[in-house]
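Left out: one protein chain. Kept in place: all the others.
Letters A and B mark the chains as written, and numbering starts fresh at 1 in each.
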Amino acid sequence: MTARRHLLGLEGLPRTELEQLLSRAHEYREGRVGGRHLSGRVVANVFYEPSTRTRSSFEVAAAGLGAHVLNWTVTGSSASKGETLVDTAKNIAALGVSVIIVRHQHSGAAALVARSVGCSVINAGDGQHEHPSQGLLDAYTLWRRWGGVLENKRVAIVGDILHSRVARSNLHALKALGVKLVFCGPPTLLPSHLSQLGVDVTTELDVALNGADAVMMLRIQKERASEALFPSAAEYHQRWGLTTARAAALKPEAVVLHPGPVNRGLELSPEVADGQRSLILEQVENGIAVRKAVLEAVS
Amino acid sequence: MTARRHLLGLEGLPRTELEQLLSRAHEYREGRVGGRHLSGRVVANVFYEPSTRTRSSFEVAAAGLGAHVLNWTVTGSSASKGETLVDTAKNIAALGVSVIIVRHQHSGAAALVARSVGCSVINAGDGQHEHPSQGLLDAYTLWRRWGGVLENKRVAIVGDILHSRVARSNLHALKALGVKLVFCGPPTLLPSHLSQLGVDVTTELDVALNGADAVMMLRIQKERASEALFPSAAEYHQRWGLTTARAAALKPEAVVLHPGPVNRGLELSPEVADGQRSLILEQVENGIAVRKAVLEAVS
Partner (left out) sequence: MTARRHLLGLEGLPRTELEQLLSRAHEYREGRVGGRHLSGRVVANVFYEPSTRTRSSFEVAAAGLGAHVLNWTVTGSSASKGETLVDTAKNIAALGVSVIIVRHQHSGAAALVARSVGCSVINAGDGQHEHPSQGLLDAYTLWRRWGGVLENKRVAIVGDILHSRVARSNLHALKALGVKLVFCGPPTLLPSHLSQLGVDVTTELDVALNGADAVMMLRIQKERASEALFPSAAEYHQRWGLTTARAAALKPEAVVLHPGPVNRGLELSPEVADGQRSLILEQVENGIAVRKAVLEAVS
């Protein structure tokens, strides 16, 4: 959290701040804190891209803290009259909003909004840059599972690393928390500078999964296939999908995460998505507590 | 209400449970109960089809009971990314939602959701199967009008019976409450097995209206004409529409209902829709009280 109290990304966030957010999220998750800290405040969801989980999760979290939630989407708004992001954000802020939660297709959009308005801004996903509340809820889900100890755990992050804002937020959070990371995906979907960041990188899924305590499967956007970035859905599943057989070969206590929505049969077999190892729905449950902690921290 | 506390349909609901719901709705309608029984709870409207009345009615009812209402529609959601109904429902439930109110174009969708999630589910219309809260509010509207006595009243249900989930819910509720039912419509729009259910069936509207204490006109979907299921709008109105002349020939105290939105001049003449016999807007008013009773019962 910067002095201006935004959450734009997890890059550079000190470990102590990360741990404070996870601890506070845990208090919300366990029902140890129930105050309506945002009573009488207005929180605005400003979403330029479709979303179920993130928008609804922030709405439930903010409403649970007593805020009124203003939902703004491109459809039916003045953006359809050609208004710019900055003008829209300034106008929403002028309504007396305390926090703007923004999702936008362009990297840097949330930072641009933060520079333009006087209220707090939370990045709910900007292009291929970051999705910090997702990174936090993923980290919290592992933190909770492992009794607060992430140091030296081994986490594989698998899929379209190149285009994934979730992967970038996970990288920054988990690295700061002492996790040993290995990134895996088709060579066309692995950023070339990754290995300079002190993480392992491989194109071989079995190498990545070997010894993993957790596997984070990323969503593949099917339109990437038409960009010739990977051969076909069937071949992708075979080479980089978490098949039932691969999941069976994981360490007994290893867990599987996915930010959703899952492409069943593409990056994950349905049996694994719904199986014992899967923490996918727990990620969603934990998201409410994490976002309450984030909203409280920026307010 | 089953043990798992859903409301998926009215078929098989015991008369005592129906009467309890109507009595409780009446207490809400008369302002005898005002508690905020759902304070701190979240209720989600999950609508895959357009709706004004039903979605808004559940929203006003739930908010009146103190719940936060999460509105989810296909537009702008992860369903546009190809997520299945079950995955969407599981994710919404994982947000900590107490009740999912679902409308979907496929019969059985609400039951599928109920089997998939841990929270309560209310069917707000599934394909051509049932629309139980509409059936209850129709029954309550008559119950209120007739001072709680439905036994041996004669109710005609007229129109596209074949495709109508409202007709099916009305059938189950009113039959259980002792009403004598007659169904009427074009032969192409009358299900063949209807007469086996112990109700009268006729294609002649004047026969159906003879002696009726109430007439429920169903909405005709205009696209059915192009399926050659009835000849033309004008001919439909002439043969199966409640014209001003036909309404004038009803018993003096007979009432007219319609689930809305009305096709004026098709199934109902405008004079009848807005006339003395019409309970159409009272149905909408009663819907709030009925849905409060339903939300309370499943929570």
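Everything below uses one rule, namely that contacts are C-beta pairs under 8 Å (C-beta built on N, C-alpha and C of every residue); 3 or more make two chains touch, one makes a residue touch a chain.
This structure is a prediction, so every number in the text was calculated from the model and none was measured.
Participant: Of B:S23, B:T75, B:T188 or B:T244, which sits in contact with the chain we cannot see?
Facilitator: Touches the omitted chain: B:T75.
Participant: Looking beyond the chains shown, say which of B:Q20, B:S51 or B:T243 touches the absent one.
Facilitator: Going through B:Q20, B:S51 or B:T243 one by one, B:S51 is the residue touching the chain not shown.
Participant: Among A:L70, A:L162 or A:A297, which residue is in contact with the omitted chain in the full complex?
Facilitator: From the options A:L70, A:L162 or A:A297, the contact with the absent chain belongs to A:L70.
Participant: Across the whole complex, list the residues on subunit A that are touched by the chain not included here.
Facilitator: Touch with the absent chain occurs at residues 40, 42, 44, 68, 70, 72, 75-84, 87-88, 90-92, 94-97.
Participant: Can you list, in ascending order, the subunit B residues touching the missing chain?
Facilitator: Spelled out for subunit B, the touching residues are 47, 50-53, 56-57, 59-60, 63-64, 73, 75, 222, 260-264, 281-282, 284-285, 287-288.
Everything below uses one rule, namely that only the chains that are shown with their structure count from here on.
Participant: So how far apart, in whole Å, are subunit A and subunit B when each is placed at the average of its C-alpha atoms?
Facilitator: Each chain's C-alpha centroid was found; their separation is 40 Å.
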